[in-house]
Each structure stands twice: as C-alpha cells, then as structure tokens.
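Right after this comes subunit A.
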Amino acid sequence: MEIAVLPEVTSAGVIIKAIIILAIISAVAGFGTYLERKVLAFMQRRLGPMHVGPFGLLQIAADGIKLFTKEDIVPQNANKLIFQIAPSITAATAFIALAAVPVFPDFTIPEWIPLLGGVFVPSIAADINVGVLFILGMMAAGLYGPLLAGMAQANKWGIIGSARTAIQFLSYEVVTGLSILAPIMLVGSLSLVDFNEYQTGGFASWMVWQQPVAFILFLIAGFAETNRTPFDLLENEAEVISGYATEYSGMRWGMFFIGEYANMITVSVIAAVMFMGGYNDLGFIAGWLIVILKIAFIFFLMLWVRASWPHIRPDQLMWLCWKVLMPIAVINIVITGFVMMV
Partner candidate 1 sequence: MSNEITIKIDGVEYKTQEGEYILNAARANDIFIPAICYLTRCSPTLACRICLVEADGKRVYACNAKAKDGMDVTTTTEEILEERRAIMEVYDVNHPLQCGVCDQSGECELQNYTLEMGVDSQSYMIPDSKRESTNWSSVLHYDAGLCIVCERCTTVCKDMIGDAAIKTGPRGGATLDKGLKESMPKDAYSMWNKLQKSVIVPSNGTGETNCSDCGECVAVCPVGALVSRDFVYTTNAWDLKRTPATCAHCSSGCQIYYETKPTSIEDSTEKIYRVTNEWNYVSLCGAGRFGYDFENRVEGKDIEAFDRAVEALQKADSIRFNSVITNEEALMLQTLKEKFGTKLVNPDAYAFQNFLRAYGRPAGKLLYGSDFKEIMSSDFVISVGASLRNDNPNARYAFNNIQKMNKGAGLYFHPVGDKVIEGLGKSVECFYHKAGLEEAALYLILDLFADRDKLPQETIDYIESFHTKGTKIVKEKVMESVTETVIDSETGESKEVSKKIPKMVEKEVEVNENALVTLLGGADDFADKFAKMMKKKEDFALIVGEDLYFHPKATNLATLVSLIESACGMKVAMIPPKTNSLGVALICDLDESANGYTVGYNEAGDFRLSALGDGDLDMPAMNQQEGTLTNMNKRVVPTNAALEYNGYELNDLMSALKSGRKLTIHWTEMLGNKKGFQAIEFDALPNGYTNSGEENRGYLLKNIGKRAGSVKVEKFDETLSLDGEIAYRCNPQRQFSDFTDKAHQIFETFSLYASPSKAQLLGEKVEIDFGGEVLVCGVVVDERMGGDIVKIPDFKSTKDIYSLFGRDRFKTVTIREV
Partner candidate 2 sequence: MSLEQFKNRSVGTQTYKMVDYEPTPDTGMGRFQRVVSRTFRGELFVGLYVTMREMINALFGGGMHTTKYPFEKLPISPRYRAIHDMLRLLESGHYRCIGCGLCEKICISDCIKMDTRYDENQRKEVTEYTINFGRCIFCGYCAEVCPELAIVHGQRYETASEQRASFSIFDDMLTPKDALGQQQEFDGFGAVSPNADDNIKKTPLAY
C-alpha cells in the first residue's frame, strides 16, 4: 500500500475547515428540512413546498427568516438560563462531533487567492486517533440538550420528553458503541481515516459485507440517537405534544432541529465511512462524489423510513434495546473476536 504524503496541516487550514463545516452543514441541515418535507410529500403523493422559489427551494430561507424573527418566549416558571442554553448544547455537540468526521476530501486553496492562498484544508478538522470514540462521546453529550430543555421549561410534557431523552439516548448509546466495536476490532484503529483506508479494495471490501449485523445494529441505534421515526418518542405529538421542545419558539426551537439534522448527517457520514467504503473511488466514480451519494442515501433512508413506518411504544423501545439489540451486538463482537483469533 502506497502511503500518501500529506501536506502539513496548519491551524489556518483547520479554522477554515471548521468554518466550512459550520456553514455548509448548517445550510445542509436546513436543506435537510426541505428535503424531508419534499420526500415525505412525494411519498404521500403530494407536492410539498412549492411556492417560495423554484420548486419551493427558498422555503428554507423563508423558514429561517421566520425562525429568526419570531418572538423568543421564555415561560414564566422556567429556569431561564438553562432554558436558553439547552438548544445551543444540542447544536454545539452536533457540530463538535463533526470535527472528527471527514466531511469533504482535502484540498489546497489555489495560490491566486490572496491571504489564504496555498493553505491546505484537511478533509477532517481534527484527525485525532480516537476519532470514532470522540464522535460517539460528543453525540452522547448531545443528550444534555433535550434533557435540560425539558427539565428547565416547567412543563409536564417537557419533563416527560426529557425523561424519554435520558432513557432512549443512554440505552442506545450502548448499542451504538457495541455495534461499531466489531468493525473497530477488525480495523484496529479508532480513526475514521484508517477505516477509509481499510476499505480501499473496491465494492467487495466494504465493511458492510464483513459486519452486516453490526451495520444493521448501527443503523437502528443511529435512528434512535438522532431521534428519528420509528424512535421519535421524545417529541411525539400524539403523546407528549412536542416533548422537550414544547415551550420553545423561534430560533431556539430551530437550533434543536439544526442539531438533529447535523446529527443525522453525522450518522450518515459515519455509516458511509465505516461500513460503505468511505470516500474511496468506486470504479470510475470519484471518491468525493461517491461518498456524497452514500451519505445522501443514508439520509434518504431516514426520510423513507419516516414515511413508511409507525413509531413504537416506549416499552417496546426499551425491550428492543436491552433484550434484542444489545445481546446481538455482544454476540457479534464475540463472534468477530473468535473469527479474528482463529
């Protein structure tokens, strides 16, 4: 295997990368809401947003303007500080997690651009050697957002929502961790770059063929971690109004959703990089393109599932986690271990 010699990663490059991630992922998260509405509409034989801009594309802008200009209401008996901080926690953790995710291939800013010319921008903002652990850790820390939001707002639906947050996120964190433990054992590294390197052998070398069970477990847990149907119990309207987000309005409410969509992208990226061949070229298709397609497919899958399946009961959620998924994940690790030993 030829080892590529990478240019030096400068702090300027990292900052530029961070800004790019923030800007693009925020925009993409917004665009995600548009996509979600569109896809759900198509699946229900509707048109979805149509009137703002061509095909309703500017709907995101309209929504953004609305969210920014809406009155920020803080309930009288709420814990003001926590209430106001909580949405930032969700958004922040989601973006911090993205720091260790290779989002785009690396590139060097052309020389002719003043000031920044020649700066190398890495594919990953912080290529730490515990990348996966860091991502999982940050996503787990993200549970503080809904938890504190629900508890701070002095609303019984909020309390129920945050209780559900606690049990759901903590439980599924276990499954996520265990499910990707087996691939980590195979790769022998926690760096996503190493995962990518591990799958350079084309379609057949994808991790998903070696670890199909882990992949499925990771997807299921990913749905739960990102609070998506069929595990959207935190803010299920029929049961708990809007759960932890009941009392939120305006941009604070919007930040939860940016966080949620950022998390969705994170999960999609991880799934794409760890299980589906990463950003290696696939035949004639360039690596940067194929990874975007893969991420988009996982993202679409989340929307597709939302359109198709009903959500489950909280007790079924717990049952599924502790009695089904966790044992399977453990068995998967053990089998993987045996196979590696033998």
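Keep in mind how these were chosen: all candidates are chains of the complex that A comes from, given by their letters.
Following the convention adopted for this analysis, contacts are C-beta pairs under 8 Å (C-beta built on N, C-alpha and C of every residue); 3 or more make two chains touch, one makes a residue touch a chain; residues count from 1.
Since we're looking at a predicted model, the values are computed, not measured.
Between subunit A and the candidates 1 or 2, touch in this complex occurs only with 2.
Across the complex, candidate 2 is touched by residues 39, 42-47, 50, 304-305, 307-309, 324 of subunit A.
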